[in-house]
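Removed from the display is one protein chain of the complex; every other protein chain stays in position.
Chain nomenclature is as follows: A, B and C, assigned in order of appearance, with residue numbering initiated at 1 for each chain independently.
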Amino acid sequence: MLTTHPFDDDKLREECGVFGIAGIDDAAAMVALGLHALQHRGQEAAGITCRNGKEFYSHRALGPVAGNFDSEEIINRLRGDSACGHVRYSTTGAGTLRNVQPLEADLASGGFAIAHNGNISNALALRDELVRHGSIFQSTSDTEVIIHLVATSKYRTLLDKFIDALKQVEGAYSLICMTAEGMIACRDPLGIRPLVMGRIGEAYVFASETVALDLVGAEYVRSVEPGELIVVTNGELRSHRPFPNNQARPCIFEHVYFSRPDSIVDGSSVYSVRKGIGAQLAIESPVDADYVIPVPDSGTPAALGFSEQSGIPFELGIIRSHYVGRTFIQPGDGVRHLGVKLKHNANRPLVNGKKIVLVDDSIVRGTTSLKIVQMMREAGAAEVHMRIASPPTMHSCFYGVNTPKREKLLAARKSIEEMREFIQADSLAFVSIDGLYRAAGEDTRHDLQPQYCDACFTGAYPTVLTDRDGEEETDQLTMLNERSDSSGTARDHEPSGDLPRLKQSAN
Amino acid sequence: MLTTHPFDDDKLREECGVFGIAGIDDAAAMVALGLHALQHRGQEAAGITCRNGKEFYSHRALGPVAGNFDSEEIINRLRGDSACGHVRYSTTGAGTLRNVQPLEADLASGGFAIAHNGNISNALALRDELVRHGSIFQSTSDTEVIIHLVATSKYRTLLDKFIDALKQVEGAYSLICMTAEGMIACRDPLGIRPLVMGRIGEAYVFASETVALDLVGAEYVRSVEPGELIVVTNGELRSHRPFPNNQARPCIFEHVYFSRPDSIVDGSSVYSVRKGIGAQLAIESPVDADYVIPVPDSGTPAALGFSEQSGIPFELGIIRSHYVGRTFIQPGDGVRHLGVKLKHNANRPLVNGKKIVLVDDSIVRGTTSLKIVQMMREAGAAEVHMRIASPPTMHSCFYGVNTPKREKLLAARKSIEEMREFIQADSLAFVSIDGLYRAAGEDTRHDLQPQYCDACFTGAYPTVLTDRDGEEETDQLTMLNERSDSSGTARDHEPSGDLPRLKQSAN
Amino acid sequence: MLTTHPFDDDKLREECGVFGIAGIDDAAAMVALGLHALQHRGQEAAGITCRNGKEFYSHRALGPVAGNFDSEEIINRLRGDSACGHVRYSTTGAGTLRNVQPLEADLASGGFAIAHNGNISNALALRDELVRHGSIFQSTSDTEVIIHLVATSKYRTLLDKFIDALKQVEGAYSLICMTAEGMIACRDPLGIRPLVMGRIGEAYVFASETVALDLVGAEYVRSVEPGELIVVTNGELRSHRPFPNNQARPCIFEHVYFSRPDSIVDGSSVYSVRKGIGAQLAIESPVDADYVIPVPDSGTPAALGFSEQSGIPFELGIIRSHYVGRTFIQPGDGVRHLGVKLKHNANRPLVNGKKIVLVDDSIVRGTTSLKIVQMMREAGAAEVHMRIASPPTMHSCFYGVNTPKREKLLAARKSIEEMREFIQADSLAFVSIDGLYRAAGEDTRHDLQPQYCDACFTGAYPTVLTDRDGEEETDQLTMLNERSDSSGTARDHEPSGDLPRLKQSAN
Partner (left out) sequence: MLTTHPFDDDKLREECGVFGIAGIDDAAAMVALGLHALQHRGQEAAGITCRNGKEFYSHRALGPVAGNFDSEEIINRLRGDSACGHVRYSTTGAGTLRNVQPLEADLASGGFAIAHNGNISNALALRDELVRHGSIFQSTSDTEVIIHLVATSKYRTLLDKFIDALKQVEGAYSLICMTAEGMIACRDPLGIRPLVMGRIGEAYVFASETVALDLVGAEYVRSVEPGELIVVTNGELRSHRPFPNNQARPCIFEHVYFSRPDSIVDGSSVYSVRKGIGAQLAIESPVDADYVIPVPDSGTPAALGFSEQSGIPFELGIIRSHYVGRTFIQPGDGVRHLGVKLKHNANRPLVNGKKIVLVDDSIVRGTTSLKIVQMMREAGAAEVHMRIASPPTMHSCFYGVNTPKREKLLAARKSIEEMREFIQADSLAFVSIDGLYRAAGEDTRHDLQPQYCDACFTGAYPTVLTDRDGEEETDQLTMLNERSDSSGTARDHEPSGDLPRLKQSAN
């Protein structure tokens, strides 16, 4: 089955987006809009929970926000002045509605709902312990351990119970919680996943990305900071910092692909960073060609940067179908080979006889890249050069991003030359890890204490991974040693970025 | 209700696309793909009819091709080596499945199916006459008159009956018919709507646009010519020309907006024509600005042409949501004002403080243009100049394009200066009609015998409009006199392009 | 697959019920109720057409009336002061909505809708002729020929066109038509299928059975007479008799099984007739037993009659599930043998050790009878005697009743003794044909000119069967000769009841 799914099978996928608003009429309608703006972060399922007085009301659905949350009937059932919501990639199969967030529970203190972007890396261990003491889980979601830790905490206030719970979990989490009394937004100590705060009138808004603020008409205030816990009660906001200080390690892949180009992530314009990566690529790996052609849509900003830096004209050599929101399941065996064409079509009259540079954001399995190169050749391209606006993706993510198993990652199995051969390009180059950091506004990567989580490129995981102990140990050790320079130039081995992680695990 | 519908409410809409293939196994699966590639020509409904031996099988559905025609179950019910299909914009309301094409009938000669792109302008008159003699109509579709004319024709062979029928209809039609013996593809004498022919192995393929050939892997052979009728029987192809010779008048709006940029329409690359229009605009109406920004996606090729010609950098100042394929119905009154934001978002960090030129393909009601200009100003743009890659749209189309009533067309009510004021731009310019013809490869418009149907810009309708007689008479007389130069410069009155039309109506 | 379907697979099935009302607000709501009361005559599909001024509105659905026609939304779309409706057994497969009645057409005289109970036995011949002259059929329904005959009739008024059409059709029809001006109800010259008239206030009501009058609160006036055509216009009623006089031949199976026991059919209480058949059975075929046990629900009145006549106590030895309205498709192979138990369960404590007489209305294939006898034996019955309240069913019906092919009819293949052996009963008897006529109030069957259509028992078809000519000829000749006495006593051969039929065909 080949699809025109906007989550291309050959991309990494952000697993979630979260949105919350406190202190406004029709809060749920605002959340529906906010989730629609975050739809690119997960379209398999969505949910909204709102609070009206002490009562919580929820609606969850498999599928996208549009069509599920835009009817008067649904929104009218979700009355209240506070609401939070969640979009989710991933879960498949029957009965998965139980895993759709926000998760919700009736605690002794009243209702409690939680929407989570990220991944708890010791969820299994915590779950076993909780079940042994009589907790009954409703879902298979890692997020549910947080609720049970809160429910069974011996502390007295809900805030203390919540902090008690967070101190027991490892991994990545940007959370928006709704309690009987207010809303809590927080970000894990390393700030791996993004979370921003905005205002609209008297109301506070929290969202994974600023585009969601734009759509609801909220003003962007600032990012929630790594390790920060913000409580909104009766229109008042308090910031807590319950964790020891830590160097932040936000995910750099948000800049490469996950976030929308019109978002501001941790202070930087994603569009500018992407253009900068394209320019870096043109500097690091120039090529003689007639046209720079983006692989739409995610490769477009980097292609513009490459074109500007190199002076090679930018042209639309690949036309993307307008109907990418719909999955087309190809019927019949006879047409199985068509593949990527359902989504992209070559602009034949333009490409024919020309030397072209294709610019894409990343290579995961490489199957799409191969098909696009072939499509260009079939359309008559004389030379096809591929430039990738990220270093080779060599490691799985355990922080809320769906990555194929390592052995499926093309870069984990092949050298750059072998990859070039696989995708049948005339040349292939990736931006260097330092080039990437430079485009993100850093002078260079500080290898001892990297400014970002770049584990997918370097294997330098910033936290312990309890649930994967044993199973992944050899693999991780390997990772520590294999940090390779993605620009293709060999580099000396140096102290890896995961040392701080060992320290963090001692907290 | 505001939507992210890809058929923007403020665009003209092509009403149909057609696709047929004769002489291949799994014909229906190919048609499903072909229709998917033509989905931009109509997504309200789709249908496929196939022939297996003497039996016809059909499936029709409201909604897009994906989701309705891509299941094994549906395709397996549509066995056969010939099939034709149709995508359709427009029909709303219950029971409309009866209007979804291909229309199909059991004639004395056996099955007969017809898929039609265009509009029969004397359908009501013909229908009344047929009903008086006992014909019973199944649908309200203008296309059905063709079937009844065939069924009641006194000629002996089906081909003669079919030609007899066509000689009685006026207007625009690109038809693909399936008979008990073969397939017929034809185009009205003026060739108003497009139709191309391709080959894949031994099979012949017909489609509204070449992108559908690309997707199924067929080779482009040529356009079906205006007034040509091609019959495929048992793998053999014969071309007939039953009509007196006529100067062709293909629709020029196919180049402006309807066709996909990667299609070749009547021999020209749509992408190149659109870049050419952009370049003409830059020559005719230059402006001093920091960035050229396309209104995505339809304005992009013209914006690239404008940027190249003017040297002003091309930037993505408006980001289009990835989820435009889904309609989002805004819930709640509180969020009704959000409008176009559901579809487009300003790239604030880029636009802020800059002078920008927006390039769009056309202005219909003007409401979207207004919102986009406002969005740019809210994002901090210092100046907003609008350039439109077509002349002002001042007249309704009666040839298979859904246009608002004349009084809703901004250009029918306002001068260019008034339009600029309405959309709140700092300046506004349209390409001239001659500039448009030049971009399409002509030296100029031959006003006595125009090379294209450009009635939506000029009011020069190339056929009589029987069903509208009386009702539209005054209006049409007005049209004849008001042919204005869209570039804003007054021109002398000259003989209009609709003289030949009077002659044609005598045929 | 075994089911608890109320239309037991082993019963003959009435194919349709019709209902119409003229001259009342909310006519469609009344029709929905009326159809609900007639649901036993067909539950595969239903439709309602109403007229509001000159406009006709229709809704059709597969499935029963309840759930499809009882929402405010549907009924509100069907505004108007006249409406007719139809319930239908039979059609299977996709797209059959086209066959769901009322059929509707826009004639030159305006809208025309028709609901038909019965079967046109020369429909294929008429259809071929109509298609040859250019008529295009929308459905595969025999009823549609009537509409095309009306549409193409050369007569001037609609009434004349309609009578012209009826004179060309053969077979059984009780029709309710709605025209631009009023309502027409009529019954074929032999009155094969029932049709009654009622009044409610100023409105006239027509229905297949009186139970539908009861439910809507209408007063029963009289039967529409065989060959009568009643026109209601502006609240006035006129009766026409366009056909030569004919001896009526109403279907006797309406009394045996089709009609509800609380209906009055052609002047007789169905319940009384059924009790009378049971009494006849007790007289003709007495048995020594402890209990008379009905096969629920259709055998109950005859069982009461048998009990009264014989003095043997009536007991509920078989309990019918309350949930017969739901089809239960048995999952898994392991449970396939359960069969009839899904619908009926033996009342074990009652039956155990007892000699019982089972009374059922008819035997079609005999499979259900076999299972019920077995169920009684498994529950411990000492003896099981079967008494059937109709003669053996030996011939197919071509007048709107769904009968299995002749070779599937148990009585067409086996003697009564062989049938007894097949169903494993200790004894088996059917009521005689004369006994049946006596229960229906006649002294005896007038074999030269029978008072009823009893072709399913005797093979004496009262009309020609044009569409079956050739194919069925031998079979029919056989039928003429094989008219056997169903009581088990041989009788001499006598002139058959189908002589009048030849005369009628000359009309």
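Heads up, the rule we're going with is that a contact is a pair of C-beta atoms (placed from the backbone, for glycine too) under 8 Å apart; a residue touches a chain by one contact, two chains touch by 3 or more.
Bear in mind the structure is a predicted one, so any value in this text is a computation, not a measurement.
Novice: Specify the shown partners of the omitted chain in the complete complex.
Specialist: A, C
Novice: So which of C:S109, C:T233, C:Q247 or C:N345 would be touching the chain we can't see?
Specialist: Touches the omitted chain: C:N345.
Novice: Among C:I264, C:V384 or C:L410, single out the residue that touches the unshown chain.
Specialist: Candidates C:I264, C:V384 or C:L410; residue touching the omitted chain: C:I264.
Novice: For the full complex, which residue in C:G134, C:P301 or C:G366 touches the chain that was left out?
Specialist: The single option touching the absent chain is C:P301.
Novice: From the listed residues C:F19, C:F137, C:F206 or C:F314, report the one that touches the chain absent from this view.
Specialist: C:F314
Novice: If you put the missing chain back, which residues of chain C would it touch?
Specialist: 4, 6, 25-26, 28-30, 32-33, 36-37, 39-40, 43, 64-67, 69-72, 74-75, 211, 214-217, 260-262, 264, 269, 271-272, 297, 300-301, 304, 308, 313-316, 319, 321-335, 338, 341-342, 345-350
Novice: Take the complete complex as the reference. Which residues in chain A touch the chain that isn't displayed?
Specialist: Within chain A, the residues that touch the unshown chain are 58, 77, 94-95, 105-108, 131-138, 147-148, 151-153.
Methods note: only the chains that are shown with their structure count from here on.
Novice: Just how far, in Å, is the C-alpha centre of chain C from the one of chain B?
Specialist: About 53 Å separates the centre of chain B from that of chain C.
Novice: List the centre-to-centre spacing of chain A and chain B in whole Å, with centres computed as mean CA coordinates.
Specialist: So the centre of chain A lies 39 Å away from the centre of chain B.
Novice: Which residues of chain B are in contact with two or more other chains?
Specialist: As it turns out, chain B has no residue touching two or more other chains.
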